[in-house]
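Read the structure below first, then the notes.
All protein chains but one are shown in place.
Letters A, B and C name the chains as they come in the text, with residue numbers starting at 1 for each one.
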Amino acid sequence: MILLQWTLTPELLYQAGTGILLFLLVVAAIFSVVQKDLLMAIVGTSLVSLILSVLFLLLHAPDVALTEAAIGVALTTAIFLIALRKTGRYEE
Amino acid sequence: MIYYIASIAVMLIGLYAVLVKKNLIKIVIGLSLMDAGTHLLLVAIGFIKGGTAPIFSEPGLTADAMVDPVPQALVLTAIVIGLAVTAVALALVIRIYAQHKTLDIRKISSLKW
Amino acid sequence: MNIMTIIGMLLTSLGALFLLLGAIGIVRMPDMYTRMQAGTKATTLGAMSFILGIGFMEPAWLIKTILIVVFIALSNPISSHALARAAHRSGIFPLSRENIDLYKKDNQEDKS
Partner (left out) sequence: MKKLLAAFLLGFIGYYLYTAFAGVPFGENKMEVGKDYLETTVPKTGAVNTVTSIVVNYRGFDTLGEVTVLFLAATGLGAILFGMKGKPEDKHREPSSILTTGAKALFPIIVLLGAYIFIHGHLTPGGGFQGGTIIATGVLILILGIKSFHANHALLSVMESLAGITFVVAGILGLAFGKNFLENILPLGTPGQVLSAGIIPIIYIAVGFKVGAELAGVLDTLMSTTRGEE
């Protein structure tokens, strides 16, 4: 009976979206750690940064979201990829 | 509350990568994951329910209904420093690879005694 | 509700529809190139009309949104081109029965 009383309020949608984003964050972090292909692992860290930037926006921190989007998603990934090009791609 | 759990989980995953993984790039990835978890934790501490962003962009916004700006300024600093740390660590990794032709930390043994 | 808001609502609905079509296409399409065609063309149009619709709903932001639309129209095709080229270079070939691969022929002509 309690379940029937729930209505689809914006508050509930907001909380559900936050929960899904946090779950995806943890999943992307685990993915980037267990993946043997280092290129995929770097894509995983980039995904972590992207979700983190959306979460900062939800937490009313637009400055931090902009910084994370510019530094975490773009530049850190680029530096990782350059370093991967100079070394080996697969983890033994 | 769920923010705290998720950020602590991300920090622990990064710590696991630093402790267990043998590949140097994986270790740097773990360091950057620990950074990310700390940033989320700090910003989540400063959050206030029903608050707005700490920018007085329109008339009528009052200081009472704003989230805490101090953790955001701290995290802003921390992200930039994290980028610097990552860049220097990856430069070290490139140098080690040129010297030893491997990224496996078990095979890099010239500094052990 | 004036005419600008209605135009903006129509444009944002159109953009959301195209973004949804792009997402369905990425799931549904069989190989890399067709997937990329769904994921870049449809989302380019979707994002452009979505942002332009927001510009119509808030007329103070119209100039900035037009600039963003121009930037998306410049940058998104270039990035998808680079992506497709990198995929072709790294050995992913189209999954089709006829095996028409004009890009490979072009490359060989360039090199000779």
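As a convention for this text, a contact is a pair of C-beta atoms (placed from the backbone, for glycine too) under 8 Å apart; a residue touches a chain by one contact, two chains touch by 3 or more.
Note that the coordinates shown come from a computational prediction; the quantities given were computed from them, not determined experimentally.
Taking every chain of the complex into account, the chain not shown here touches A, B, C.
Across the entire complex, the residue among A:A29, A:V43 or A:I71 in touch with the chain not shown is A:I71. With the whole complex as reference, residues 62-63, 65-67, 70-71, 74-75, 78-79, 82-83, 85-87 of chain A touch the missing chain. Think of the hidden chain as still there; on chain B it touches residues 1, 3-5, 8-9, 11-12, 15-16, 19-20, 41, 44-49, 53-57, 63, 66, 68-70, 72-73, 76-77, 79-81, 83-85, 87-88, 90-92, 94-95, 97-99, 101.
Annotation for chain C: contacts to the undisplayed chain at residues 71, 74-75, 78, 81-82, 85, 89.
We adopt the following convention: only the chains that are shown with their structure count from here on.
Chain contacts here follow an irregular pattern that is not a line, a ring, a star or a complete set. Compare each chain's C-alpha centroid with the centroid of every protein C-alpha atom shown, and the nearest one belongs to A.
Inter-chain spacing, taken between the CA centroids of chain A and chain B, is 12 Å. Chain geometry summary: the mean Cα position of chain B and that of chain C are 32 Å apart. Put simply, chain A touches chain B in their complex at residues 18-19, 22-23, 25-26, 29-30, 32-33, 38, 41-42, 45, 48-49, 52, 55-56, 59-64, 67-68, 71-72, 75-76, 79-80, 82-84, 86-88, 91-92.
Those residues of chain B lying in contact with chain A across their complex are 2-3, 6, 9-10, 13-14, 16-17, 21-23, 25-26, 28-30, 32-33, 36, 39-40, 43-44, 46-47, 51-55, 67, 72, 75-76, 79-80, 82-83, 86-87, 90-91, 93-94, 97, 102-104.
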